Each structure stands twice: as C-alpha cells, then as structure tokens.
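Rather than the whole complex, this shows some of its chains in their spots.
So that you can tell them apart, the chains are marked A, B and C in the order they are listed, and the count of residues begins at 1 in each.
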Amino acid sequence: MSSIELSDDVASLEAGLDALDKPVTLREPLAARLRRSVLPPVVAVAFLVAVWLVVVALHLKPTYVIPTPADVWASLGQYWSEGAVQEAVWNSLRRAFVGFAVAAVVGTALGLLMSQFRFVRTAIGPLVSGLQSLPSVAWVPAAIIWFGLSDGAIYMVVLLGAVPSIANGLLSGVSQVPPLYLRVGRVLGARGFTAIRYVVLPAAMPGYLGGLRQGWAFAWRSLMAAELITFSPALGTSLGQLLQIGRELSDMSLVMAAILLILVVGVGIELLVFSPIERRMLRARGLNVGPT
Amino acid sequence: SSSNAGDAAASDAATLRLGYFANITHALPLIGIANGTYAKVLGSTKLETQVFNAGPAAVEALFAGAIDAAYVGPNPAINAFTKSNGEAIRIVAGASSGGAQLVVAPQYTDAASLKGTTIATPQLGGTQDVALRFWLKSQGLSAPTTGTGDVTVAPQENAQTLDLFKQGKIAGAWVPEPWASRLVLEGGGKVLVDEATLWPKGAFVTTHLIVSTAFLTAHPQTVAKLLQAEYDTLQEVTADPAKAKAAANDALKALTGKQLKPAVLERAWNNLTLTLDPIAAALQTSADHAVEVGTTKKADLDGIYDLTLLNALLTNSSKPQASAAGLGKE
Amino acid sequence: MTSATVSETPEGQWAVADLPPPLAPPAIVLERVTKRFSGDGSRPAVLEDVSLTVAEGEFVCLLGASGCGKSTLLSLVAGLDKPTSGTVETPAGGTALMFQEAALFPWLTAGQNIELALKLRGVDRRDRREETDRLLATVHLSGQHGSRVHELSGGMRQRVALARALAQQARILLMDEPFAALDAITRDVLHEELIRVWEETGLAVVFVTHNVREAVRLGQRVELMSSRPGRFVRRWQVEIDGPRRIESAGVSELSKEITDDLRREIRRHAVLPAAVTAGSRS
C-alpha cells in the first residue's frame, strides 16, 4: 500500500464529492432583486395615497378635518420653504441618533451583565421587560423634573424606550447561543472574557442586531412622544413639535404632514440602515432572511 | 332675534353635547352642570357633557362632530374658526374674564432682570403666550418663537410649569387661574404683571362658549336655552358667592378627585370675573398682538361672533348688550 | 451462509426499451422525464431524459451522489412538482412519502400525527382511534399514542412516520434517505422493520440512499444515478438467498462492487485545485 497513492485517491474522491456536495446558492437576478426591494415601498405609497383619495372623494368629513393630499403637500411645501421641515428633521434625527447611540451602549452593557450574572438577570430582568409596556409619555413628567426642559429630558425618555429592547435582544441572543459553541470555545482555550469576546458576542449577533433594530423603532417612538410634550424654543423645531403645533392650531394638514414625516424618517432609517446590516449578517451566516 | 317662535319646538335638539374643562375658569359650567341648572333649563333636550384637558382636544371633538358646543379659551376658538375658513364654529358668549398674571420668583423685580431667563406659558400662540411676548417686546426684550433671544418663552403644560417653578428651573410663568394663585401660594412666587392692568377696564376674555355652526343653524332654540342656563347659573353665583365657590370646588373634586386648597380657591376666585360678555374688542387686539410678535399670521376673524341669541337674552333680562366689535352678528 | 447472484445491464443502457419486462404490472412509469429549475435554461437540467418503471410490490433503491436529482425524482413521482417534459404515471390513491427527518408535526402527539393522516384520507372519526392503535402496533409503538414528538428518539420518530405513511393506504411508498440521520444500530433495526412491513403490505417501495450497503441490504433492484445531469447509468438485480443482514458476506461483496462504480462516478466530477494535485503527486 503506497501512502501517496492512497492520499491521491482520497484527494480526488474528496474533490469529486466537494464539487457535488457544495450547497448551491441561488442568486436572484438583479432585475428580480430590484423588483423585490424597490417595488414594495412604491406600491405601499401608491396604495396609501389611493385610500386617502377615496376617503377624501367620499366627502365623509370636511377637508378641514380630513385634508386632501394636495393640502398636505402645500402645508409641507410651506414649512419647507420656511426651513422648518429641514430643521425639524435634522433636530429629530440628531437626537434619535445620539439617544440611540447612548441607548446602544447602555443596553449592551446591561444585556451583557444580565446574560453573565444570573443574579442581575433575576433582579432586573422582569423590570427591564416591564418597562416595555409603559408608554413613553408616562416618563415625560419625570424626565422633565429631573432634567428640566433640556435635551437631557428627551434623551432620558428615548433611553427608557430603547434600552430594554436592546438589552433584551442581546440577552435572548446570548441565551440562544448553542452550548456547543461554548464547549468548543473552552476546548480551544477561550475562557472568561476571551470567551465572551470571541464566542459569546459574535454568536449572539443575530438576536442582538434584532434588538438594536427594535431598539431603533422604540427610540424613534419615544423621541416623538418626548418631543410632543417638551417644548422650548431653545430646543429648536422638531418633528414631534411640528405635530403638536398642528394640533394646537387645529391645522389638520400640518398634523398629517408631520405624521407622514415621522413615518417616512423612522421607516426610512430602518430600511436604509438596519435592514441591510441585518440582512448581510444573516446571509453571511447562511441564516434565513426573514419576510420583511 | 332670528328664530321664529312657531318653530321653537321643532328646532329643539334631542341632545346637546357640551364640552368644558375641570378648571376654575370654567366655574359657570362647573357649577351649573353639577347643580342641575343646565339640565333643568334645557328641559327636553338631553345634556351630555365631556370634560377636556385642553382646547385643541375640544376643537378636535367639535370638528369630529363628537360635541356640539364647548367652553374654550379664545385661541382654540380663533384656530377653529380660521383653519376651517370660518365654517366650523361661532362664539356665542363668554364665560369668564381676567385672572391671568405673570408670576415670577421673588428675586426678579422688573422686566430687565428677566433677561436670560426662561418663562413658561400654557401654549404657543395662546392668549397668555401672546400677552407675555407682547409685554416683553414693549419692555424692549426679544422673545423669538425659535432660537434664543433675551428671554426664552417655553410653552408647556401648567402642571409642569408649577413643578419647574418650584424647583427654580424657570424664572416665572404667565398663566391663568388657578395656576397663577398656585404659583404664588404654593411656589412662593410674586406677581410681576397682572394682565388686567394691560387692558381697558381690566377686561379681557378668558373663556368662550363656542358652538358648531351646523348646530347653531339647526337648533338656535337649544343654544338659546344653553345661554339661558349659563345666565341663570351666573345669577345664582352672584347671589351667593360663598356657596358658589364651594360648589365649584366640589365639582372639581368630583371630576378630578382633588380640590383646590381654600387659599388658592379664594385668590383665584377674586381674580376672575364670571361674565357672559365675550369681550370681543380684546379678541381682535390680542389677534393683532399675535401677528406683531410673530406667533400667527394675519387672520380674518370677521364673522367669528354670533351674539344675536346672547343679546336677545340680555335684552329680555334688561341687561346691556354685548358687542361683537365688528367681528360678527350682534 | 449467503450467496449473491448479480445481474448487470450493460453500462450506459438506460432507455426504457432495453429493460427486462417487469414481473408484475407497473406501479410507477416515468417516461423520458426532464426537469430543469431555471426557466431560461441558464442552468443544466437536473434530470435529463430519465425513464424508470417500478412494478407493483417491487423494492427499488436509487443510489447516487449528492445533488444528482434523487429527491427531485421522488418529488415528481409524488406529484409535488411537475416535470419540464416527459410523463409520470402513478396509480390513483396517491403516494406516501418519507423524508430524512421524520417531519412529524410537533404540535401533535405521535398518535395524533397518524390520526391526522387518517382524517385527511377521510376516515371516519370513530374508526380513527382503532386504526391508529393498529398502525402503532405495526411499528411496535403501542402505548406511545400520547407521546410528544420531542419525547421520542430518532428511531421511534421514523417508525411513527412510517405508520403515518402506511395510514395513507397508498400503493406506493417513496422514501428519501429515511434512515440517514439515525445511528447505525437503530438504522439496522429499522431495516428489518421496513422489510417486515414491506413483506406484509406488498407496497411498491422506491428507496433513495447514499449508503451502498443499505441499498444492497434492502433492494430487489439497485439503480445507480449519475450527476449533472441526473440519469440512470447502471442497474443491479440483487439476488441474495436467506435472511440478509447488513454484515452478510453477500451484501458486502456486491456493495464493494457498487461502491467502486459509485466512486468512479464521483471522481469524474473532481476539480482538483492545482496545489493539492501537485502536492500529493510530488
């Protein structure tokens, strides 16, 4: 028996198997991908506008109660030309980003603590989950009392909204790490912090990213709730305030315009930032990319 | 008078849905609804009441057709009128006047000392907000609606204002009763400006009765009865102010679970004037001021008043007529 | 102890016309079946011009490397997919199909899984329970009616899946590597179980596997498939007397022969990286 011959034999057999066994990944053609990623939002918007036009055409309510798309567009145009829309979007986005960034840091730290120490999890786990069933507006008075009418108060509300999602996302990500990975890590020599750094955190990524994504939605919701109520010229115009001004002026066109802006910005960030990141990560791991 | 006596029965509405606030400035509906005067005068028309926290919500409800009439401040009334191109509502009477003050922490003694501070008002572009900005302007202080000026005007909810004032986070606030009194008595503030001193005869409107135009057209008789109920309540209050005060406080307790402290009630009551006169002249002036300080654009208020029913009632009671100041039917 | 007689058809002769006439009337007839998944022909056909006849009561094993189209073929026979061209004929009453994973519904108990099959076949509610107990007994699982799927071992699950397939009372049982995920001991036992059931019921069985010895152990006929495109390239008629076991000498001998063929087939596809080829030959 010649070792070299056998090796060659095995090698060619393996190469044949490798060629046949490799899973075939079906790459969608570009046209189909575009159709899937661009068409839905367009259809959705068209659908929305159509429903709206029908409602207006039915004259169920006077147009000062349910304004026409044209009214809303005009209202948007007017505030745009005054620079109020740009300022509002910029202010709200800036706050959302800063708030979200801080929430990500705090939420990650909290999630890690909860995942690693059973006692911490036991003590504050239910509390953290519970926070999600309190509306953000409930925090506004407390936040204002603590921080006055400052960005600080707004950030506190945003944090209280976003941190639980992020912490819980990381926690559930960690709890879903197959124990096998931890065993492999230990066999390879990863213990303690090394294990967290090289095994636990990367393995928990899918749950964590899901948490971050949901955390963004909550941060945005909470920010709007906070901006609706804390109101000071020193804080500058914001989207939430635009909505509030619309209500105070009984200006339904402005109310609708503000709701649309909030929706577009909130969903836009999710679709443009979080979705692609999550998709790429899931795809790199060969995981199922969800329906959305 | 525009209504035909023969149509009286036909124009009675089956129900009247009336909105008001659980607030001392709404003393007339508070007392009259609680003691049954409103229901009695309305007779066969069933009275349904709604309590609101703020004017915009009441206007939303009016727009939605969820209520027919509401007691609100002048600003929501103006907004409801102008945003609906003069269609949605009419002011048919007043309910109270006066009772707004600029209360500041004791260390502020004059306008100049307020430079660099934050002062709260109840609502951006609201009567008190406009009054504060106009007054600041007259004192040479700028208070822009966005960005920073000499003084930061921060519109916010009154309860929040009290908290922030107690903590020293704001220098003061231009607020209506009972908040002015609470700032003084509970927050240790002092009155820097009493709004009454800025108006001729100290009269400016605080609470209006607005009615949806559609309801007014369909059921003038019912609106007349509503005015009558308010008038009767006013007579009762005038006859026995002490009893009225207690009744108002009881009504507050029933609606919100809390009463005003006697001292607050006392002080607030004395600052307020209950009257059916909508004090139309002040409305236009206030609107002009709003344009001047930049909180709103020039608004056409022509036709906002329909005081024909009120004046008919006043004539019957041998009282002086109320003026629409050229902004509608008298 | 055992003797093996092996009859081969000449290599490359896979057209239906060249087949020896089946012993019993045919249960499955595939004629010149081609299947492609890309509509535009950008990828090669998975199955090309494939013909196959399985007689009633026959036990046929399909053998081939990964991706050669075995599962696709079973899908076509089961009616889960349509051929691009060619015809597939199966008797009325449908076919039963078993997979590598038992694919029991985890929200039902073992018994309820079988009852659902009966219900979907239209069996009367009153008869279902009795029939289910009979089927469970057939696979030696009496008393496991109320067991949750996750409480069963892999072997028990496949036996429940077999009972569920039998509940369909189809004349054809298609099996797609049904025992591949089981441990060796359990797999051996299930081979005996399956043969017993096949003998009792007289079903036509098409059994797909990668395991040459398993194919020889079970099949009356073994069909070897090529890859890219999938075609039948060689056929063995297995004639081993006496009870076969996976360790039988007859099984071993025939297995070795088929394995060599299969390995040759796999090597055809080798794309050796230059480095490895050079390295191992130096």
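Quick note on the criterion: a contact is a pair of C-beta atoms (placed from the backbone, for glycine too) under 8 Å apart; a residue touches a chain by one contact, two chains touch by 3 or more.
All of these numbers come straight from a predicted model, not from anything done at the bench.
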*Tally up each chain type across the whole complex and write it as a label-plus-number formula.*
A x2, B x1, C x2
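The criterion applied here is as follows: only the chains that are shown with their structure count from here on.
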*asked:* Averaging over Cα atoms per chain, report the distance between chain B and chain C in Å.
replied: 85
*Would you kindly tell me how far, in whole Å, the mean C-alpha position of chain B lies from that of chain A?*
44
*For chain A, residues that touch 2 or more chains besides their own*: none
*Quick one: which residues in chain B touch 2 or more of the other chains?*
none
*If you look only at chain A, which of its residues touch chain B in the complex?*
61-62, 64-65, 87, 141, 144-145, 148-149, 229-234, 236-237, 245, 247-252
*Within the complex, which stretch of chain A touches chain C?*
4, 7-8, 11-13, 15-17, 19-21, 24
*In the complex, chain B residues that touch chain A*: 56, 59-60, 63-64, 76, 79-80, 83-85, 87-88, 118, 123-126, 144-148, 152-157, 159-160, 163-164, 167, 169-170
